[in-house]
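The complex is shown incomplete by one protein chain, all other protein chains being positioned as in the whole.
So, subunit A:
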Amino acid sequence: MEFTVRACSGHGRVGSLRLASGLEFETPSLLMITRRGLPVVIPPEMLMDLHPDSRACQFTPMHFLEDPLAAVVAKAGGVHKLASLTGFAMVAVARDSLGNEIAGEEASNLGASFETSSGRRIVGLEKYMEVVNACKPDLWVSLPDEVPHWVPEKRNRESVDHTSQWLDHCLSLQHAEHGNRCLGVVVGAGSLEERARSAEQAATRNVAGFSLAGFGLGEDVAQRGFHLEVAIAKLPNDKLRHVCGLGSPEEVLQAVGAGIDLLDSTYPYMLTKECLAMTFPLKMEVPLRNADRDMQPTPDHGVASGFSLAKVNLRSATYGGGRIDETPLVTGCKCYTCKRHTKVYINQLLNSNETLAQTLLEIHNTYHYLEFFKAIRESIKADKFHEFRTWFTSQRQELGVLSLGNIPRVVSCN
């Protein structure tokens, strides 16, 4: 595996990542979500052609802990073969972003508490590495003792100690022939000192990169910024940095601005579940238009951020003399959904509870988010990341996007 930093803009950087499999892609990069190895709703055979950058996925080893899936993945020869996703990067992230919150519960020395298919249980090191090795991921995160920022100091210190010990233990159990694919976890939650200590310890280990944990758990945005900064300051520049738990556009920009290279995000799926389409502008040069509250057709870029399809009242649109909206979700979008289907059709599917609605929305939302990541990379290459980030966050604020917790709730259209 090779990782090379190619361009910088502030602390943000564009890198090229070349995996042992030969797959190459540019960072910062989005890892698409999978469950038990497969996308949640996107047909697996459509994944390759979804977008030029749709090549990297996240999966969680916790889904593969028990039989029969544990045996099945081992027999298949790894998660790529199991899910028929050869040609993709599969990155093992311990935390299941779609799963339950991390509660900061007691961990034993042997492992931390995770949600599995048989309920919440302690996952031990041997078991974790057994699953990781059976899955043969391109990159994998060491077993974390991840706690939220509000745990007592003593628990936080313990989590840093555990995480460091477990990193060493995981490294000792990794399969030599798979090479160095470990992303060493950095925790530290509520304390900047602990965060620095955790990063320092991880930095000395022989790893492919690092995974910053303990984020997306209700922490204050400014505090998060300090934690990212403090941690990354202790990490070598030439190794990969991943963060889990941060996925909204603002969080992505904050993380990238601090120097993160890889993020797994459920943001597209969260919108899909709420019957929302991702429509935020991606190009700085286009002047901002007012929110598209009455669904006037607009040129590609100036559409409101994530308007709600489910809330369009089709009856009034047809019988009240209103127009039926036969435009795609985003005019000019080249995704499968936008090239073929109209808002009114997708609305019909949503109103009829047809699963195809989720499929079509998720395809579009994933595409749009991959375009967002591409726009981020372009801005870094042009050394305009700061401007891009400022422009993006201010236009989102102007459109009334509120940030509640870690996922922005979009103000709906009617």
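Here is the rule we go by: a residue touches a chain if its C-beta (ideal position, glycine included) is under 8 Å from a C-beta of that chain, and two chains touch if they have at least 3 such contacts; residues count from 1.
Simple rule for what comes next: contacts and distances are computed from a predicted model.
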item	value
Which of "Prefoldin 6", "Mitochondrial import receptor subunit TOM7-1-like protein", "Queuine tRNA-ribosyltransferase catalytic subunit 1" or "Distal membrane-arm assembly complex protein 2" matches, in UniProt, the chain that is not displayed	"Queuine tRNA-ribosyltransferase catalytic subunit 1"
Identified contact with the non-displayed chain, of A:32, A:244 or A:360	A:360
Sole contact to the chain not displayed, among A:44, A:124 or A:225	A:44
Which of A:20, A:72 or A:375 contacts the chain that the document leaves out	A:72
Candidate in contact with the missing chain, chosen from A:336, A:373 or A:388	A:336
Contacts of subunit A with the absent chain, listed as residue ranges	35-36, 38-41, 43-46, 67-69, 71-72, 75-76, 82-84, 117, 314-315, 318-319, 324, 326, 336, 340-342, 344-345, 347-349, 351-352, 354-356, 359-360
